[in-house]
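Not every chain of the complex is shown here; the ones you see sit where they belong.
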């Protein structure tokens, strides 16, 4: 039954698969709960909808370029 | 004030209405709080962003076909 949410950048398909696989294996090993019981939600969040340190991430990224 | 989040597949309009109505009625009855105070968020999550048992749901669904 455990559930993991990841809020972060959009990833390509291979990276999604690796993240889901790794999170599930780690959490299954540490909790002793079967991998089949785990659900992982990837919740992409674009830089136009994230604030870091009080500033819009989209603007922080522009400044860094 | 209670708030309900549903993470699952995208639903059509009639099903959304029925889910919101049913969740709210049930929760209002059980808590004794007026239905008007309830908010339900439907948060669709496509199979390309969900992992079940360590695998991407999108791939699990392909295999089942």
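Note that the chains take the letters A and B in the order they are written out, and that residue 1 is the start of every chain.
We take it that a contact is a pair of C-beta atoms (placed from the backbone, for glycine too) under 8 Å apart; a residue touches a chain by one contact, two chains touch by 3 or more.
In this text the structure is predicted, and so the values were computed from the model without any measurement.
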item	value
Per this structure file, total copies of the shared sequence (2 shown)	6
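We adopt the following convention: only the chains that are shown with their structure count from here on.
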item	value
Approximate Å spacing (C-alpha centroids) for the pair subunit A, subunit B	20
Subunit A - residues contacting subunit B, complex	13, 16-17, 19-21, 23-25, 28, 35-44
Interface residues, subunit B side, partner subunit A - complex	7, 45, 48-56, 59
